[in-house]
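The other protein chains are all here in position, but one chain of the complex has been omitted.
Right after this comes subunit A.
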Amino acid sequence: MSVDTATVARIASLARIKVSESELEAMVPELNGILAWVEQLGEVDVTGVEPMTAVIPNTLRLRDDVINADPLTGGDVRDAVLANAPAAEHGFFGVPKVIE
């Protein structure tokens, strides 16, 4: 499978990355080179093979259902959460107007 300029533009839009026309032109052959190379995976007989879900078998743990079980990842850290926000206002993340 190969991609054209319109497809790359659509992928870039899905990925929320703005790309210029000239960037698009440059990306098409690069992505096609990579995609053509990964095509070889189609040769592999995977009949009866389950896709890998965990590289090292492990059980997913559940923590106790208590508030702030771990203070580092619990609540009450609003200021720390906002400390690196580009536009924090009144204790919230500021964004451009989303409702007209």
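Rule of thumb we're sticking to: a residue touches a chain if its C-beta (ideal position, glycine included) is under 8 Å from a C-beta of that chain, and two chains touch if they have at least 3 such contacts; residues count from 1.
Criterion: contacts and distances are computed from a predicted model.
Report the protein name recorded by UniProt for the chain absent from the figure; options are "Glutamyl-tRNA(Gln) amidotransferase subunit A", "Putative aldouronate transport system permease protein", "Response regulator" or "Sugar ABC transporter".
In UniProt, the chain that is not shown appears as "Glutamyl-tRNA(Gln) amidotransferase subunit A".
Which positions on subunit A touch the chain that was left off?
The missing chain touches subunit A at positions 1, 3, 7-8, 11-19, 27, 30-31, 33-35, 37-38, 40-42, 44, 46, 49-56, 58, 60-61, 63, 70, 72-73, 77, 80-81, 83-87, 93, 95-98.
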